[in-house]
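My questions will all concern the structure given below.
Apart from one protein chain that is not included, each protein chain of the complex appears where it belongs.
Our next item is chain A:
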Amino acid sequence: MRTLWDFHGGIHPQENKQQSVQQPITKAPLPSKVVLPLQQHIGAPAEPLVNIGDSVKTGQLIARADGFISANIHASISGTITAIGEHPIPHASGMDDLCITIESDGKDEWTMLEPVSDWQNADVDTLLQAISKAGIVGMGGAGFPTAVKARTRERHAIDTLVINAAECEPYITADDMAMRTYPQQLVLGAQILCKLVDPSSCLIGIEDNKPEAIKALQTATQGTHIDVVVIPTKYPSGGEKQLIQILTGREVPSGGLPADIGVVCQNVGTAIAIAKAVTLGEPLISRITTLTGNAMTRRQNVEVRLGTPIRELLEYAGFNADRASRLIMGGPMMGFTLTSDQLPVVKTTNCLLAPTHQEFPDPEPESPCIRCGMCEQACPADLLPQQLHWFAKAEEFEKAQLFNLFDCIECGACAYVCPSSIPLVQYYRFAKTEIRNEQEEAKKAERAKIRFEQRQARLEREEAEKIAARNARMAAAAAKTSATASTSAPAPAANGLDEAAAKKLKIQRAAASVALKKAEKALAEATDDNRSKLEADLKAAQDKVTTIDAQLSGSTSSGSSVPATAPAQASNPNGLDEAALKKLKIQRAAASVALKKAEKALAEASDEDKAKLETDLKAAQEKVSDIEKQLGIASAPTASAPAQAAPAAANEAQAKALKQAKIAVAASKAAIKKAEKALIHAQRDNDPDEVAAKEAAILTAKANAVKAEEKLKTLEEHAKAAPPPSSQAQTASAAQSDSADQEKALKQAKIAAAASKAAIRKAEKALTAAQESGDAEQVAACETKLTTVKEKAQQAADKLAALQNATMQPKADAATTDAVADQEKALKQAKIAAAASKAAIRKAEKALTAAQESGDAEQVAACEAKLTTTKEKAQQAADKLATLQNTASTEPNTKAQPSTPTDSAADAQAKALKQAKIIAAATKTALKKAEKTLAETEASGDAQAISDQQAVVERCKTKYSDAAQKLEQLTQSAGSEV
């Protein structure tokens, strides 16, 4: 005999189990339809994988677990998906939730099942996979995903596996009958769990009021190491914490998990489902449910398909609505009443109880508490229910919490014994909800602030994008005019104007990008508090850049379209465009993946609460990308059409594009409508959080719609201007949209990079904190996290770099002016970099001086090291700058040479010569300067600095000789040609 422990309190209500064990388990008739809620478990709702109209087979996966704590949902009958939407679900609060409805075809055709062959030798991962694939959740009541629970070994040392077969609630016999009927399966399930959890002992705890089940189990467990432990009947011995105490004498700590004390607890139904999932490959699509209560004529246990409408089950059970006092899902102690029979059976439905008025009379009116203490005597959690009741009633929630309200398991023992008929549990639920709301409230205030700022920034951004799009359109129109003009007669005036405008814009662009960089830097250094503000700044800066870029590309493309009248060049850009377009699209996809990843990292690094917000964000972004994709398809034909040159084909393509764009517009309108509906819903539910989220979704959707409509308009304009001469303009516009895409991708990548940087910093901070606290485990966790975040950051940075390169290349290819612009940009950047590194050197030197003064040797060494690094970097920057200057001065000429007439070639040559001379002079000056510095350094006698400086001099020399060589070449060629 094992030692058993007792738990405090408990009650002995009438069992009433006999009624439903007279008949064996039968299969309930196949339902005509099933309604499967996407959330039948604790955690995140599953994500639907099917569409309305799809036909599915029994056992087919129709919704996939979304996140770590979630569960798969499978079709429980074969048939057609007829609805995916809100439907009332069985829940204590009587709410609606997303459900998938399948209309049965009556055939019950199954999909191919994939059992694990030879599970004894299968590895743990295979088994876990099988369990999570089957969508198994705790079937006793809470519905916690089983695979997650079975994984506890990864984090906790488990020594005991408990199979909860107590079934202490009156009336319910589902587990009892399951054990009598399938004892082998239960034992098999327990053995599989043992393999996963690897405990030193496995106990099946069963109340002594189930002699037949006990016998069946004792026979089935012979020769295994599983113990059947018979415990005295007392409610709530089947409560997880109570059963663990009875069997092991250990108490699950308040707010903790059984795993914290080395125990994992699984329910009978769950174990059987595991056995089926592993050995048969059968997903969780049915369960055993008790039909009982005197308002039913057929009181027994049935195996019922999940999602079966309760009405069909009640019909089968001979339910008489007139006799029923209420309809309960679950047992009489903890079950909740159902207000309708339209609700479906779910994974946790262990019982349907339809008692008559004699069995369950209407509750007596509540009378005052007489402090008799009977509730306290009954409470298995050792609470003071009467005190909690006082506090809940007086809304003194803080005190209620002090009196451990949250340790209440809502077993109802206190209310059962209360002579004053006080619905104590209802008071506790009320208090718990209020407290949770209060806590939410506090967090919400914080979140609302952040959300407001983000929204503000987004609105600004959207405004900027709109302006950019408009400008781009105007530029395209201008380009068209200029293109038409140039076909009839050259218009140098317009051309010159364009160039002047482009120049101006370029200057603006440079200024804006400096501002952007500044903002990014500030963001990187910022603390969490002002981060959101800075982020807004950053976004504003980015918007500015985007706007200018759009204008710029508009005018440059119009500029480039002028020489494009020359037939030799006309065909070339088109081919290039197509290739570039394809490449860009791939890049954009990659960039958005990066964005998502980085955002995820951000969410992980920051508050937990943000996660929900981020999910919304993600959903919105996905929608955006959906529409973008369609737009992309739309723009592709427009780009390729002119290249084909055949007007008919072009027209066709245009029509297609138009149609697609229209679809996009319609889709985004639908999205708006949906979002608005969701908003109304949220408002009705009175959830301000939800409302705000939905409002944001609507705004996004609306912005998308605007974008889509704009695109449509552009396309329509093109369609009107269909005659072939306009092909130039179209090319331009296509190129434009490409560059806009690119910019966007770039922007996203930049945000991703910044976000991951922030994540790194946060992780580092956490690491420092952990190190200070001296918690080794914590430190390790933080370090891992840091590494992951850094990796992610690296990925984001790589992507960013790749994108930047990509942005450079096509531009360089497309037109000379673009290349020049890029070069100038690069040059400017390099200059800025050089200046920055110089500043860094100065700073480092200052720090060094300070350190030397303070006399801290270590500090000095550190500063010196830093200085050296900084200098190296500065040198690199300087080198880069020099290289760029070289190419800037040489390239345009070399490129220009083949296509320009001879006289202009001579002109160019003269120019190149001049530039080469300047470079040579510059490098010479640099060399001299370097030598001078070397002399100075030598005087100071610092060996390290001297060698550094020597290297610099060396480099300068090389450069000078390079420049000199080039100059010579140029002079020679100039001489020979003339």
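In the analysis below, a contact is a pair of C-beta atoms (placed from the backbone, for glycine too) under 8 Å apart; a residue touches a chain by one contact, two chains touch by 3 or more; residues count from 1.
In the analysis below, contacts and distances are computed from a predicted model.
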Missing subunit (named according to UniProt) among the choices "Maltose/maltodextrin import ATP-binding protein MalK", "Ion-translocating oxidoreductase complex subunit D", "Peptide/nickel transport system permease protein" or "Phenylalanine--tRNA ligase alpha subunit": "Ion-translocating oxidoreductase complex subunit D"
Listed residues A:Gly53, A:Gly223, A:Pro365 or A:Gly941, member touching the removed chain: A:Pro365
Residue among A:Leu128, A:Leu384 or A:Ala847 that touches the chain left out of view: A:Leu384
Hidden-chain contact residue, picked from the options A:Lys17, A:His74, A:Lys133 or A:Lys241: A:Lys241
Hidden partner chain, residues of chain A it touches: 7-8, 11, 13-14, 94, 170, 241, 245, 251-256, 311, 321, 324-328, 330, 332-341, 355, 360, 362-365, 367-374, 376-377, 380-384, 386-387, 398-399, 402-404, 407, 410, 412-413, 415-417, 419-421, 423, 425-426, 429
